[in-house]
Every structure is written in structure tokens, then in C-alpha cells.
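Below: one structure in C-alpha cells.
The complex appears here minus one protein chain, its other protein chains still in place.
Going in written order, the chains are labelled A and B, and every chain counts its residues from 1.
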Amino acid sequence: MNNKANSGITLKSTQEDHLIAWLAALAIAIHIIESVLPSPLPGVKPGLANVITIAVFIRFGWRAAVWVSMLRVLVGSILIGTFLSPTFMLSFSGAVATLIVLWLASQLPGRGFGPIGLCLLAAMAHMFGQFYTAYLLFIPHEGLFKLLPLLMTAAVIFGIISGIIVRSMMHHLEKGTDGITPSQRNVQEE
Amino acid sequence: MTRADYLIVLFAALLLPYLYVSQWSSSEVGTTAAIMNGDKTIAVSLAHDHTLTIDGALGPTIIKIEAGKIRFATSPCLGKQCIHSGWLQQTGEFAACLPNRISVAVLGDAPRFDSINF
Partner (left out) sequence: MKWLWLNLTLLLAFGLSGCSESPQVHQAKLFTLGTLVDVTVLHRDEAAAARAVEIVESELATVNAQWHAWRDSPLTQINQQLALGNTVAIDAATYRFIQQAQTLASHSEQRFNPAIGALVALWGFHSDERPDSAPPTQEAINALLKSAPSMADITLTETTLSSNNRAVQLDFGAFGKGYAIDQAVARLKQSGIENAIVNAGGDLRAIGSKNERPWRIGIRHPTAAGVIASLEIIDDESVFTSGNYERFFDFSGQRYHHIIDPRSGYPAQGTVSVTVIHRSAAVADAAATALFIAGAEQWPRIARQMGVDEVMLIDEQLTLHMTPKMAQRIQLEIDDAELNIVGGEQ
């Protein structure tokens, strides 16, 4: 992949596709690492992998963000072995909720949200999507709401941290505007 | 940070205290617990010490009631988060085992009954 120049076959993949693929792979890695973090509600995660979703959203738009986050959820859960389990449903619903608010955010007029606003919004949507799915499908008990303040606090903290990370990522990506390869390395090194 | 960013940070800053106040405001010693297994709920009194075995989606979960407190004692789930939740005693305290689909909520006297006969 990193030496497509000497390949004789015309793969109709652009540099942009490569970058998205790399980012998706990174998202999957974060997803797997995150799966071992403890949580008061098993399967409900703060959504650090959203960092990649937001970066892709800012850089390549909403459709690309959909691909990256869906790939992350599907491949990540297949690799951990939670595909179609409650954990998968929670990841999936978190990703879908994130994508919904990102789509709404993309419809905003003017400058709209920066990285921090987007990440915070996405983190809260992600948590709420997971929480509501857990409530609806698995534990439809009002007592579950007692956990919401803690989970939301975690979401807000992680949302802001993700926002800072995404902001510095964007900074790096912007630096290599004419050649994508260098910035690709930067992303890998993050 | 854009203006929209500030607005969403403000929103989060207002949402969190609201959630804590609305969900955690009452805390007194509970008298009963609602144990939910799948979509079935049973109410147990915390007045008597005993041990319950509940067959969840993965296998048996053992719940202990002792001196007015309740806890997950053993669980077939991997994370054991439910067990780490420890003893629950205050109304509104809650622990759940999502993999085994079992939850425990401590309740006060009032919500236990829909109506009182006398």
C-alpha cells in the first residue's frame, strides 16, 4: 500500500482512500483497546475511538465518517468476538447516535462546530445512544438512570480530551496539504 | 473554539449538574430491592437475610441480602463489574450485570406499592 507507485495494475484507489483506510484501522485498534476499560455498565464505553470518526468527518465529510465508524464497529467487534452480542449492539448504537449528531452538525450554517464542540457533542450522543439502547434492550429498569450522571460525566471528560486530540491531529494534517504521506505517518505516530 | 463550541460546552456544563441532582437527590436507607431478570422483575424485602440464585442469560447469578444490604455475590459474566459494585443500601442504588441481564435496584417504601389498603 505504501508503494503504489511501482504497482503496474491501476487500482482506482486515491490517496484519500488510503488515508481513510489507515484511519479506520487506527479506529479499530482504539476500539479494541477501549474494550478492556472498566465501566459501571459493561459494554458502555466513553468512545475514544470517536477521535478518528471526528477527524475523518472534519477532513473528508460525513459519508467518510460513516464508513470509518461502521467499519470500526463491525471489524472491531468481530476481532474481539462480540459481533451481534449486547456489547456490539451498544457500540453500534453509540456509533449511529454519533453519526446522527454529526450529520445534524454538518447542516449548521456558518462556521459551525470546531473539533472540541464536535467531539463533545459526539461523545454525549455516543453515550446517550448506548445508554438508551442498554435501557431499551437489556435492562429496562428505571434504576439504570442512576448511572447516567456518572456515564455522562465520563463522556464529557473524554469528549473534551478527544476534542483536544482531534484539534492537534487537524493541525498536523493541515501541515502536509500537498502530500498526504507525511501526515499519514503523523497520524500513525499519534 | 467557535461560538457553537462554547455553546455545547455550556450545555454540557449545565447538563451534568442537572443529571446529578435529578437522579441522585434522594438517598435514604432502602427497604426493598427490585431484581430484574430479563424482563421479569421481582421485589424482595431487605429485612430478612437470604441468598437468591437467579438464572440469567449466561447462567446462575447469586445475590446476597444481609443486614438490610444487597449485593451480587457471584456471576457468570466476565467483567464481574456487578460484583465490584459491592453492597447496595441507599434507595436508588443500582447495580447491573448486562451480560447476564440481571439488575438490582434498592427501593424505598413508597414506590414498592402502587396503592395501600387499610
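Here, a residue touches a chain if its C-beta (ideal position, glycine included) is under 8 Å from a C-beta of that chain, and two chains touch if they have at least 3 such contacts.
Just so it is clear, the structure is predicted and the values come from calculations on it, not from any experiment.
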| item | value |
| --- | --- |
| Contacts of chain B with the absent chain, listed as residue ranges | 39, 41, 43, 45, 47-48, 109, 112-118 |
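Note that only the chains that are shown with their structure count from here on.
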| item | value |
| --- | --- |
| Residue numbers on chain A that touch chain B, as the complex places them | 38-43, 86, 108, 110-114, 116-117, 120-121, 124, 134, 138-149, 152-153, 156, 159-160 |
| Residue numbers on chain B that touch chain A, as the complex places them | 1-9, 12, 15-16, 19-20, 23-24, 34, 36, 39, 41, 77, 79, 81, 85, 92-94, 96-99, 101, 103-105 |
